[in-house]
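One protein chain omitted, others in place.
Let's look at chain A:
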């Protein structure tokens, strides 16, 4: 059906074009022989082909272009005729004898063009006559093309200022009047097109109309090109008239296109000065008009204008551009009741961008926009439209991008209110955007108040929102998000300890309610941040003003304890364990023995109850030993308990080599070089001996099994410990014991060897040799060892 239609159309076009060509040929022949009468006759016949109703606009345009070319030739001929003495007035009458109106009017326009050129009558009179006569074509398509022909030929003949056709006073008015009239009529025809033909073809017709819009828009372009259209003229005549036409035509396509056209073709400066007029028209448009795009473009243009020409900014203030736009948007939204939320949001988003560009210093404006947006969103519930949410995200991102400082965004009281309307997914996205902005710009957030506000904003990341079931967040994404939250924690900082503590407390409050999944990401940075704070605390008692410091280490440690306590339930015992040790160390620095002890206890409990994997145990134990070794705050009793416990753990490890290594590591717990109180050679030796014993049994187990290569390494490692303590001069570590150990290793060496062990042993020996060479006290001690 449709294919047939297209085929038929091709045929019709071909037939029309053929007849056209033939008559064009005869016309040319008549022109060549200077036969005016025949030229008119054949040109009229030729133009009759344009009377067809069978062609689509596209094909009709094809024919029209041919006519246009031919009419140029005719025009030249007319011009020559007048030079030869043919009166142009007569010519103007002669062409009107044609019986059919369409050819007649094409000829009339052509003759009119010549008439104007001869200047025998004022251009304005002729133009007025032409534009009036063209009313005879009421068929939309044919009328549009005819009038577009008129516009085309008259373009260079308008009595504009500075034009050679300029008449007496007020001549520009005539030019403007002419173009406006032609525009109005063309628009009417264009709008009317939609009612042509059966309703089922509506869609196709709308498409065809779209193709024709430039014919109409061209008039506005011509207007904008007129020298004489200055701001006054534009404000007083052009704009009101054009808008009147646009509003009155009540057609969606036309209104959308033409408003946009106005915005695009006339200078920004004019828009700025006529903002209220232009905006006043917007609420009067049809509800289906995509006003948001139009206004967005306007605001975009104005913001660009402001951005490029700083000197015009005062004008923006002078005309109160912002409040006008804001009002207009409000009215438009009011007028278009069923405007989709997307449109409203887009509008506000554009307005926000506008105000950010034009009035970067007026934060209240931005807040006002957000406020209006909230008002609009309220009562609509959460937004489900994905495009709308995307638009809101862009709306909310705008201030961040502009100021590069989230602190400013936090000042916008309506900001979080807007966020409220997002769905959970989008809230998260928005939160990520905010955090990214903070990170990118290294913005420090320094007050508890702001932190509170910020956390409110990024709630999506911090709390489990009432997520609908079955909507699981991708694991990787989640991790990524939480990592960003973790990074964020470090941007919340204040030099003042009290304020900092407040910040931390707020964080804690939020994090602890954030659900178990998040804790393992959020707690560590919080703990680290807190520990940093502790380090900054003034040493206790060192308070010259006698003021009771509200933030004391004790308080903070309590606080820490509370946070970490949350972790094992998550369950993330491993993490909690490490954090306890960290805290213990911090407490150590602050000389808080009971607290440090408490932390250790917690760590031990976790070790006992929660850490069951043998490898994890080894690592954990190493941590315990390492931390404990550095502790100096403990009294003898506490220390004994803890070390005892640690050695106990060591011996209970599953694998022999692990046991061995843990035990010899424990030896360090009894000998702290800088602390006279903790120098217990006997226990050191005890540990080492036990390690040897374990290594021995490991060797025996190994010889039954897959060789003893591993155990040799253990021996060498123990030898190294021996050497260490020997070097420290612990009396219990004797030359003999070292020597016998070396001997033992050497014996073992004869066994099938292990390259690692060999090299380790070799370098150990080399080290001893090196120490010997050094001389001095240490060298002397090494001298004693006979290898």
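Everything that follows uses one rule, which is that a residue touches a chain if its C-beta (ideal position, glycine included) is under 8 Å from a C-beta of that chain, and two chains touch if they have at least 3 such contacts; residues count from 1.
By definition in this document, contacts and distances are computed from a predicted model.
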* Quick one: find the hidden chain's UniProt protein name among "Alpha-amylase", "Nicotinamide phosphoribosyltransferase", "Vacuolar protein sorting-associated protein 26B-like" or "Dolichol-phosphate mannosyltransferase subunit 3". => "Vacuolar protein sorting-associated protein 26B-like"
* Hey, which of A:59, A:139 or A:271 is the one touching the hidden chain? -> A:139
* Asked: Which residue among A:27, A:71, A:101 or A:306 touches the omitted chain?
  -> A:101
* Hidden partner interface residues of chain A, rising order -> 51, 93, 96-97, 99-102, 104, 132-133, 135-140, 142-143, 188, 192
